[in-house]
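Removed: one protein chain of the complex. Kept in place: all other protein chains.
The block that comes next holds chain A.
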Amino acid sequence: MHPIRKKRLTIVLVLLAGVSVAVALTTYALRQNINLFYDPSQIAEGEAPVDVRIRAGGMVEEGSVLRDPESLKVEFKVTDFTSSVLVEYTGILPDLFAEGQGVVAMGRLDENGRFVADQVLAKHDENYMPPEVNEALEKAAGKRAAMSGAESDAAASY
């Protein structure tokens, strides 16, 4: 390669490396602001500020959704399977909202550790499948649960 071209190539590569390092350091310093939400463990450890508008995200805990029959008020627990946080929300939930689904709620954390949300968004995961496959999977899971249930019943009768 021609020496001038070699020199130019070096300059360009050094420029690129410099920019990458600068951007890496900036995003590293801003990581808490780039993260869209706090997860329940961070809230439990007290990392999330109280009474400041923040987002909390995680899975809706199975069997934790309580709907007020008189109004649109809903209460549910958001969990990351280590800790969970109680979320209170009044309003219309997105279609994908369900127990076991991911959500991101925006609102304030009060002193008692309750999260009062004014917006709840559903977080979709990267898995796609046809409904029949899902039914088959659930059926198989149900069968397995029934079998293990029967086994424990059998064990209990002895």
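Going forward, a contact is a pair of C-beta atoms (placed from the backbone, for glycine too) under 8 Å apart; a residue touches a chain by one contact, two chains touch by 3 or more; residues count from 1.
Simple rule for what comes next: contacts and distances are computed from a predicted model.
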Which of "Heme exporter protein C", "Phenylacetate-CoA oxygenase subunit PaaA", "Iron complex transport system substrate-binding protein" or "1,2-phenylacetyl-CoA epoxidase subunit A" matches, in UniProt, the chain that is not displayed: "Heme exporter protein C"
In chain A, positions touching the absent partner: 5, 8-9, 12, 15-16, 19-20, 23, 27, 31, 34-37, 39, 57, 93-96, 101, 104, 119-135
